[in-house]
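Heads up, one of the protein chains got dropped from this complex, but the rest are sitting where they should.
The chains carry the letters A and B, assigned in the order they are written, with residues numbered from 1 in each.
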Amino acid sequence: MKLIDEFRDGRIAERIVSKIEEFGSSKVNLMEVCGTHTMVIFKYGLKGMLPENINLLSGPGCPVCVTTQEDIDKVIGLVKEEGVIITTFGDMLRVPGTDSSLEQEKGNGADIRIVYSPVEALRTARENRDKRVIFLAVGFETTSPLIAASLLDARRDKVKNFFIFCTHKLIPPAMEALLMSKEVKIDGFICPGHVSVAIGSEAYRFIVKKYGVPCVIGGFEPLDVLQSVFMLLKQIKEKEAEVEIEYFRAVRPEGNKIAQKLISEVFEVTDVEWRGLGVIPQSGLKLRARFSNFDAEREFQPKVRKARRNRECICGEVLRGVKKPVDCTLYARICTPEKPYGPCMVSSEGTCAAYYKYGGL
Amino acid sequence: MVKFKENGKKILLAHGSGGRLTHELIKDFVKRFQNPILAKLDDSAVLKVEGRLAFTTDSYVVDPIYFPGGDIGKLAVNGTINDLSMVGARPLYLSASAIIEEGFPIGDLERIVDSMERAARLAKVEIVAGDTKVVEKGGVDKIFINTSGIGVVESGVDISSGNGRVGDRIILSGTIGDHGIAILSARERFDFQTEVKSDSQPLNGIVLEILKVSKKIHVLRDPTRGGLATALNEIAQQSGVGIEIEEEKIPVKEGVRGVCEMLGFDPLYIANEGKLVAFVPEKDSMKVLNAMRKNRCGKNAQIIGSVVKGHKGKVVVRTGVGGERILDMLSGEQLPRIC
Partner (left out) sequence: MCLAIPAKIIKIEGNLAQVDMAGVKREADIRMVKDAKVGEYVLIHAGFAIEKMVKKDAEETLKLFREME
């Protein structure tokens, strides 16, 4: 397949790995921020190919995983509203709330539809004028421009029955929060490739300047990831801290200006809470006042009593790279993809799901 | 093609009540299936069969009922033929019963019955017993079909999922993921256009060929729901052995890969309806591979891995890029993902 297969060549992989091995055996902690990177690492067995001194940490770049229990419970509450259709990306379906999940509610007859694109969600609103259609807007900077575009279309076409439940978050502030917490020593970041397509490499400049931590923006094929590891080790060895773009076939230093404009036209930055990381200032998006008519929270005012969270679930620590899934008392024995206790096990990019599905080696 | 006697062109509850309409419907089925046993219209088919009998049953509730490469009727007939073939049986007789929703167009019923007749004829199997029931609207989704089948297992043939042995080679008969993607592409809100067709086909022919060249086939399995990954895991567990496969060797059609990449699916977990894996001792493996490739159902057959000593009950994949990972069973549903 064009532009994909070439980046999965085993012989090239071998060569990159042997160059990585040349860097010696001092321990390094590299964090892959994005959940898709975690999945690629596991799916292709990259951990096993790398020398043992390289410790790959999974970060909080899984938007479903970092959605708070309160938000999940609010969404499940929305399901119970009259004449409502919930549209969502597939991942959200099985995330456990305090009492239920979208999947369970679907089983109870709620109209919950999986969509591949916010375009489908808007179409659902157009085709069901007698219903109120809510789209669960989850995702980072790769996805928020798309929701912005759909809302602009909705406004242009005067679609009055379309709403979004906005839980969009931003990656660079989360990276900074991890560094500030100093819980784990992070020697380098593999930055998310497609988020960076939108925001550009300059968005990470402050990380290298303020914290001196090397950043490499990596693509999502296995060779991209291996090459990114190599580039980070090279920086570490040469005691540099730079923002490098491994994924330059898609990422530009300035990012995608149109995407950035779409986001800033529809959304503004605000403080939001991340599961496992607490409230991070200026790390999320909310609808601007002139788009507030699309805000599901404003329309439906979902109330939620204090969300009860399972104390034994350590999703939060896993998301910060402090613990690994195997350190969790529930992992694999009680918490499985069929009966998940936390979102990390149910999201297709959750760290626990990756370990469970592909690990064990 | 025999035309059904129509009464307003739709199935009515009266068609299921046992009276005149039922009788007419059955007579038309019988004409369509054209075999002397069914034509007797007895309460049961009386058959003379010698040898060890294999017996299986399956219900088909696929949605949508028509899809690229087939329909629910074809699926039902081939599915049961294949279940019998997987224990090394020669499929002989099938039953077919349908539960039909009131209001189902008779034209569609004709089409499906024709499809079943054609599938049975191609596989040289006879449909000798059947039943139809009609339920009120909403009682079933359009039409559900159950097929049961019997076949004969020759003496000396011992094929079972528990027979995998260390050293066996694992041979896959062709491309995976075709059926599941074809079904997905036929669902209404699927916005992709693709040319992938279901691979639904009878495997009794190819099984006969491989049984001719080797008396030592240990396992045969058709990877339907849950895909190849699930089937291999089940065999690994039932046989108490470890399995290793090479991802590079597994044939996947471009169109299937395209949809999987777009939606975040893994072809290894997608249903197939016309493929099999065979576990064969090493010394017979090339013979069996060649026999498969000579058959139209096995043109793309490949040896994809082997049974190994370590990691009992687990399946390990050597990935295209050189790493290794565990291949687990399918858990939950494969959902289209963005995230």
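Following the convention adopted for this analysis, a residue touches a chain if its C-beta (ideal position, glycine included) is under 8 Å from a C-beta of that chain, and two chains touch if they have at least 3 such contacts.
None of these values were measured; they are calculated from a predicted model.
**Student:** Return the single residue from A:V28, A:A110 or A:A149 that touches the missing chain.
**Tutor:** In the full complex, the listed residue that touches the missing chain is A:A149.
**Student:** Can you work out which residue in B:D158, B:D191 or B:E248 touches the chain that's missing from view?
**Tutor:** B:D191
**Student:** Looking at the whole complex, which of A:G59, A:P172, A:G193 or A:P214 touches the chain that is not displayed?
**Tutor:** A:G193
**Student:** Out of A:F220, A:Y331 or A:Y358, which is the one that touches the chain we can't see?
**Tutor:** Answering carefully, the residue with contact to the hidden chain is A:F220.
**Student:** Which of A:E21, A:E81 or A:E120 sits in contact with the chain that's absent?
**Tutor:** Residue touching the chain left out of view: A:E120.
**Student:** Which residues does chain A use to touch the chain missing from this display?
**Tutor:** 1-4, 6-7, 9, 12, 15-16, 19, 34-37, 61-63, 89, 116-120, 138-140, 142-143, 145-146, 149, 192-195, 197-198, 219-220, 223-224, 227, 230, 246, 248-251, 256, 258-259, 262, 349
**Student:** Residues on chain B that touch the omitted chain in the whole complex?
**Tutor:** Residues 191-195, 254-255, 257-259, 261-262, 264, 337-339 of chain B touch the chain absent from view.
Here is the rule we use: only the chains that are shown with their structure count from here on.
**Student:** Going by the contact rule set out above, which residues of chain A touch chain B in the complex?
**Tutor:** Against chain B, chain A makes touches at 1, 4, 8-10, 13-14, 17, 35, 42-49, 62-64, 89-91, 93-94, 114, 116-117, 120, 138-139, 143, 222-223, 336-338, 347-349, 356-361.
**Student:** Provide the residue numbers of chain B that touch chain A in the complex, in ascending order.
**Tutor:** Those residues of chain B that touch chain A are 189, 191, 248, 254, 257-258, 261, 263-264, 314, 316-326, 328, 331-332, 335-339.
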